[in-house]
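This structure is in structure tokens; I'll ask about it shortly.
Yeah, one chain of the complex is gone here, protein chain that is, but the others are all in their spots.
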Amino acid sequence: MMDFMKRFARNRGALLGLLILIVVVLLAVFAPLLFPQSPWKMVQRPFLPPFAADGLPLGTDTLGRNVAAGLVHGARVSLIVGLVSTAVALLIGVPLGALAGFYGGWVDEGAMRFTEFFQTIPSFALAIVLVAILEPHLTSITLAIAIVSWPPVARLVRAEVMSLRGREFVDAARLAGLSNLRILFGHILPNAMSPIIVMASLMVATAILLESSLSFLGLGDPNIMSWGYMIGAARTVIRTAWWLSFIPGVAILLTVLALNLIGEGLNDALNPRLARKGR
Amino acid sequence: MTLLAAILTRAAKAAITLLLIVVLNFFLIHAAPGDPAAVMAGENGAADQIYIDQLRERFGLDQPLYVQFYKYVGGVLQLDLGYSYRQQMPVLDLILDRLPATLLLTLTAFGMSLLLGIVFGLAAAARVGRWSDSAITGMALLFYATPLYWVALMAVLLFSVQLNWLPAFGYETVGAGYTGFAMVLDRLEHLVLPALTLGLFFMAVYLRMTRSSVLEVSQMDFVKTARAKGLAEGIIRRRHILRNALLPVVTLAGLQAGQLVGGAVLTETVFAWPGIGRLMFDSLTARDYNTLLGVFLVSAAMVILFNIVTDIVYRLIDPRIAAGGAA
Partner (left out) sequence: MSTVLSIRDLAIALPAGADRELAVQNITFDLAESEILCVVGESGSGKSMTANALMGLLPDLVHVTQGSAEFEGRDLLALPEAQRRALRGDRIGMIFQEPMSALNPLMRIGDQIAEVYEAHDRYTPAERHDRALALIKEVGLPDPEKIIRAYPFQLSGGQRQRAMIAMALALDPAILIADEPTTALDVTTQAQILELIKTIQKRHGMAVMFITHDFGVVAEIADRVIVMRYGEIVEQGSAAEVLEAPQHDYTRALLEAIPSDSVPETAPVEAAPVLEVRDLRKTYVTSGGMFKPKRSVTAIDGVSFTIAKGEVLGIVGESGSGKSTVGRSIVRLVEADSGQILLDGEDMNALSPDQLRHARRRVQMIFQDPYASLNPRKKILSAISEGPITQGVPVAEAHARARELLQTVGLEASAAERYPHEFSGGQRQRIGIARALAMDPDLIIADEAVSALDVSIQAQVLELLRDLQQRLGLSLMFITHDLRVAAQLCDRIAVMQRGRLIEIGPVSEVFLTPQAEYTRNLLAAVPGADWGDTVAATG
């Protein structure tokens, strides 16, 4: 464990990512303390530039709402949607991939056809269709993102399990008399954890991008202020109040970047043999 | 198996997948809250009653589910994707009208992203460990992490609004009536920003893949053999490293097709590009589900077709596949 943390810490990019993410998480967690009023509340006249008035460090938007409040509350949405949708996608993808990779045969065939089907459908288009049909709401959005995100996990887990199941320690476990399921969950999956963890961190990043894209197009939950929505709403006034589009975008960029850096750091820390210099 | 056999198997699989998507569409229409007829008529029930009754009859919405299913699928097989009340056109015609613009955008973006991604990826790999490598990979990471639509907006802000170098939206300058070379130039001007913004994300993807693939292949035994023969570095890079390193990039390109189409929706919306992505957005706001699902089906078909093409290309490049694996 200590080894792992040391290796992670050696990657400066990953540390930077971790720092940024911690800041975002703190802002999200303390949102109700920092900005107790609903971000939908109109507090001042519209189009106030940043730093123009007290308590409005980032100014106001097209309807006079506090941009900073929107940003901080939006952080909650992004993180929650990102985490929950990833968790659900893992819940679908990991068992499916594991069973397909372990049992092979027609279980594998069936699972793979199923996964392939979902992978051929353009994922963003499917997400749009799902959210549109099911009416935009936090749950439908999270579900839609989970549904388009699980195929890569299933493939990864399947590949890992397939390569691990041929290893001799698995044979040894069989010779010890362990049942198939105990071998799969007790021996094989724990050894497949590293790539799954790395992929999970990248999935949260992708989920955040997806959620913001949906909100931008107007498919966000109408009761929730999210970063994508803020950018979408400010689109028409980009010439006059460009910062209204710019600032939430930077927030998304930093969060997604942070997650990517952490993902890469995890990858390097968990696979020390594959050093980055290509040695 | 032979090339022909491969194409046929893939075409058969594609047909099945499309059929399944049609089935999916059917169930989605019925999953939407409210009266399916109203859903199909769009306009949140603002369509007139006569039309809704017509729809009800046409699709047998009073009849059991399996009859409706049969009628719906039958319709699609005859290339009837329904009618858009909003646009007062059959959905299929609507889509075919907009398809060329999307193809122009996506193919340009694809070509550009692949080319730039490979070039920069090679450059980064050649300078591995140095600051130029970090700079290139850092830039790639940045493009990868940025929301596509935001980049598009910022690009419009910078290049159209502030610098006034390039047009902010549309396919062509309306009402100018350019012909010949001037028309091509005008189109190109309008194409630059959308294609570039759509392509930047994917350039980052191909860049990273190329870089890691080249680094991996460079470590392989056959590269050492090539050096032991006394070959010049340049030839080794081209003939031995590059060819082998690009194989996974081709596979990746196939996998990215779906994302590309999705990205087109966002790009076309921001740039008011008259393609099917924009159509999807418009039909979204108008609750025109017929069109929405029609676009969905067509975009899925595009992705499947693209996948088949990349599959074939891969077969042609890698002799091991054509022979059906190891002898």
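Miscellaneous remarks
By written order: A and B. Residues from 1 in each chain.
Note that in this section contacts are C-beta pairs under 8 Å (C-beta built on N, C-alpha and C of every residue); 3 or more make two chains touch, one makes a residue touch a chain.
As the structure is a computational prediction, the values presented were derived from the model and not from experiment.
Among A:80, A:178, A:237 or A:270, only A:178 touches the chain that is left out of the view. Touching the omitted chain from subunit B are residues 1-2, 5, 9, 220-222, 224-232, 235, 239-240, 243-244, 317-320, 323-324, 326-327. Touching residues on subunit A toward the chain that is not drawn are 167-169, 171-179, 187, 190-191, 279.
By definition in this document, only the chains that are shown with their structure count from here on.
On the side of subunit B, the complex with subunit A involves touching residues 17, 20-21, 28-29, 31-33, 125, 128-129, 141-142, 144-150, 153-154, 156-157, 161, 215-216, 218-219, 255, 257-259, 261-263, 265-266, 269-270, 280-281, 284-285, 287, 289, 292-293, 295-296, 299-300, 303-304, 307. Across the complex, subunit A meets subunit B through its residues 116-117, 119-126, 128-130, 132-135, 205, 209, 212-213, 216-219, 228, 231, 235, 238-239, 242, 245-246, 249, 252-253, 256-257, 260-261, 277-278.
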